[in-house]
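Shown here: the complex without one of its protein chains, the others still in place.
Chains: A and B, in written order; residue numbering restarts at 1 for each.
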Amino acid sequence: MKISLEELAQKFDAEFQGNSSHQISAVAALDSAKSHHISFLSNSKYTSLLAATKAGIVILSQENSKHFKGNQIIAKDPYVTFAKVAALFQKGNSQVREINSNTVIAKSAIIGKNVHIGAYSIIGENTIIADETVLEARVTIGNNCRIGKNCLIKPNVVILDDCTLGENVILHPGCIIGADGFGLARDIDKWVKVPQLGAVVIGDDCEVGANTTIDRGTMDDTVLENDVHLDNQIQIAHNVKIGAHTVMAGCSAVAGSAKIGKNCLIGGGVGIIGHIEVCDKVTLQSMALVTRSIKKPGSYSSVSPLQETSDWRKSAVRIKQLDKIAKRLTRLEKQESKI
Amino acid sequence: MKISLEELAQKFDAEFQGNSSHQISAVAALDSAKSHHISFLSNSKYTSLLAATKAGIVILSQENSKHFKGNQIIAKDPYVTFAKVAALFQKGNSQVREINSNTVIAKSAIIGKNVHIGAYSIIGENTIIADETVLEARVTIGNNCRIGKNCLIKPNVVILDDCTLGENVILHPGCIIGADGFGLARDIDKWVKVPQLGAVVIGDDCEVGANTTIDRGTMDDTVLENDVHLDNQIQIAHNVKIGAHTVMAGCSAVAGSAKIGKNCLIGGGVGIIGHIEVCDKVTLQSMALVTRSIKKPGSYSSVSPLQETSDWRKSAVRIKQLDKIAKRLTRLEKQESKI
Partner (left out) sequence: MKISLEELAQKFDAEFQGNSSHQISAVAALDSAKSHHISFLSNSKYTSLLAATKAGIVILSQENSKHFKGNQIIAKDPYVTFAKVAALFQKGNSQVREINSNTVIAKSAIIGKNVHIGAYSIIGENTIIADETVLEARVTIGNNCRIGKNCLIKPNVVILDDCTLGENVILHPGCIIGADGFGLARDIDKWVKVPQLGAVVIGDDCEVGANTTIDRGTMDDTVLENDVHLDNQIQIAHNVKIGAHTVMAGCSAVAGSAKIGKNCLIGGGVGIIGHIEVCDKVTLQSMALVTRSIKKPGSYSSVSPLQETSDWRKSAVRIKQLDKIAKRLTRLEKQESKI
């Protein structure tokens, strides 16, 4: 596909400067782009890259426009505009839609219009798959599930019984929706498994990363509201609720019955313990551990700072002595006040 | 299924109070339960919920009985009794047991009585699957494995050659038993892979969570004793031994040849380094890192406390200075003692 600067500007209702007929056919980063590429500048930290870029067109902000003399599209939010432009160049799933013959689909399942079900997929009893949804291949869906319209489900995804997806949901490879929550009651001499009788309910426009796991609830459901985006290797335990527009980076984990607000930004490797609440608009920095409810929007951190290991050993010894150090200091202060 | 208060009390050999003929047909949490639900109160922190609950029956302790006037079952351990009651309402696998025709089963494999093997499963040479075991679908079992009686193996589980499961083992979707341990020897200019010739041995009544990985041993085996429960996304490295009745929450990782005792409670995101021992009855709080052997039962922690990021930055700077701070304090104390 080729598209000109003018056509792009019209399509995205944006201002442009430069040669209106210059055509691009692909996207690239500023430092590797050539004349047939469109690129973007979002973070002003990288403004210096504009001087050297060979990109045919650059998407940038009004403010950065003055630093660049080449063909450009001026956007309020260059990254959002870039996301939309890049979508033009994404390979469509050109594959013909079909129900592959190497599949096991329960007779009671209801399959909508223009649904694709790839090879080696399994669909359980009474499950409903709405129109336009694509199951790429090797997808396992249990009984009594409801999969909304226009979802994209990648290979090796497993959705267990009774779970629900909204519309436009993307499930990346290997993610597992609705495995049993980790519920155990300690009897006298051994553990008794607590049956997990709830399900998982995922709203519209959500995305679940590769090999991420979302457990079913014990009695109620585990819930992702609309427009929640989870990266890879995340663990969401039973009965967790995640508010709309919250995004979570890779390897984070939320323990049972925790409730996370809307519009939170949760970094990678974060831990949130069970039965607490995180309010709306909270940012958690990478590898933070949240051990009590957060009631005030803002940014939170908890990790010790990186040091060379030889220095770190000295700090580590002192951390263990900290309470004594503080008490020694208090004693000295008292002495001093007597002088 | 409907069951009355009196029938329940008899079935679980428990005391009851209230309308003996009141019937319930499902379980629910105290705050969402209605008249046809049975609920429970285990943590006295939530006693206040009893006043408002609409549950038809509540399972509670002798002590909490006085706070509730409705129908009730009085149990020594309400959570254990609840687990057993809830099991009554778990959907049985009503599916007819069969060896699905879309499977690849080696001729030398031995399949017990009443075994179910779901679609797209693969069973290797000389593998033995004991009676009553269910492989839900899309299960891969290698050569020379022994799978005990009455196991439940969920979709996308992979068990590699030579591994052994005891009886009543549950493997959740996507878990991988017996992948190669991470063994590398550094030769002059590149890494040489150390063959992993051991296997994985899992005892009776164990449970392995979704997408959890347990590596095979290098020479000896990696071992889970009986009644070990692992949550999702856990990594157990080669040659690890985990004692009976130990439970481990999601995203924890145990490095090679570590030995964990019996009856340990290991929180989420915990790290245990290689070649150390953790004794019996140790509790590790979430995201703790264990870098040396623990010889005394008890609870251990290591994470820095959560702070607002702006405050945290100040603490982080000071952590790096801690050794100097301590030395400055010591100097002051010496000065003071001279005064």
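FYI, a contact is a pair of C-beta atoms (placed from the backbone, for glycine too) under 8 Å apart; a residue touches a chain by one contact, two chains touch by 3 or more.
Because the structure is predicted, anything quoted here is derived from the model rather than measured.
Engineer: Going by the contact rule already stated, which one of A:Ala9, A:Val115, A:Ile129 or A:Ala249 would touch the omitted chain in the full complex?
Structural biologist: From the options A:Ala9, A:Val115, A:Ile129 or A:Ala249, the contact with the absent chain belongs to A:Ala249.
Engineer: Would you indicate which residue among A:Lys2, A:Lys66, A:Lys91 or A:Lys107 is in contact with the undisplayed chain?
Structural biologist: A:Lys91
Engineer: Which is it among A:Leu5, A:Ala28 or A:Val192 that touches the chain not included here?
Structural biologist: Here the residue in touch with the unshown chain is A:Ala28.
Engineer: Contact with the hidden chain only, please: which chain A residues?
Structural biologist: Output for chain A: 26-29, 32, 77, 79-80, 82-84, 86-87, 89-91, 100, 102, 118-120, 137-138, 154-156, 170, 172-174, 205, 207, 209-211, 227, 229, 231-233, 245, 247, 249-251, 268-269, 286-287, 303-310, 312-313, 316-317, 319-320, 322-323, 325-326, 329, 332-333, 336, 339.
Engineer: Mind listing the chain B residues that contact the chain we can't see here?
Structural biologist: Output for chain B: 102, 104, 120, 122, 138, 140, 156, 158, 160-161, 174, 176, 179-180, 182-187, 190-195, 197, 211, 213, 215, 219-220, 233, 235, 237, 251, 253, 255, 269, 271, 273, 283, 285, 287-292, 298-305, 307, 311, 314-315, 317-319, 321-322, 325, 328-329, 332, 335-336, 339.
One rule holds in what follows: only the chains that are shown with their structure count from here on.
Engineer: Measure off the straight-line distance from the CA centroid of chain A to the CA centroid of chain B, and report it in whole Å.
Structural biologist: 25
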